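Just one protein chain is left out here, and the rest sit where they should.
This part shows subunit A:
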Amino acid sequence: MMCENQPGTLIKLDLGSLTQAAHDAVHLLPCEIQYNGHAAVDKYFIPTIHQGASAKEVSFRGRPLKGQEIKIPAGYVGLVLEENHKPCSEEKGRTVCMKSTFLSFTQWNLETLPSADDCAVMSLMWPKISKAIHQPVDNEE
């Protein structure tokens, strides 16, 4: 991957661990958590999810969320990446490691019922459209 902002700086993606990487449950929340690091998701979040009348329900910081499971398009895989050591100088190349992979994730809306019009669902249409646009046409009629 090339960084356009810093021409010449390479970010290396270490795919060596792809096959043995664990599957992780991934949740997409309708808010920005201004923090990077460990979060006690297994303690606080997962055990409080329950099936509501028409969607999965949970609350975060006392606000009501409604969610749906979204599958990653066939042929694709979701990756959770981790950069263990940020290099001290900008010239040095960076290495990003694979932490885990996922084939689906839960997308949560604030109060509103999840639907096919949600941004996350619509954005995953891109691989299909992209293929239709870019695939070489091999047969001239």
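In this section, a residue touches a chain if its C-beta (ideal position, glycine included) is under 8 Å from a C-beta of that chain, and two chains touch if they have at least 3 such contacts; residues count from 1.
Heads up, the rule we're going with is that contacts and distances are computed from a predicted model.
The UniProt record for the undisplayed chain lists the protein name "Ribonuclease", from the options "Ribonuclease", "Tubulin epsilon 1", "E3 ubiquitin-protein ligase CHIP" or "ATP synthase subunit gamma". Residue A:40 is the one among A:40, A:116 or A:137 that touches the chain not shown. When the missing chain is restored to the complex, the residue among A:22, A:103 or A:122 that touches it is A:122.
Touch with the chain that is not drawn comes from one residue among A:31, A:77 or A:103, which is A:31. The missing chain lies against subunit A, touching residues 1, 3-6, 11, 30-35, 39-40, 42-48, 50, 59-64, 83, 94, 96, 110-111, 119, 122-123, 125-126.
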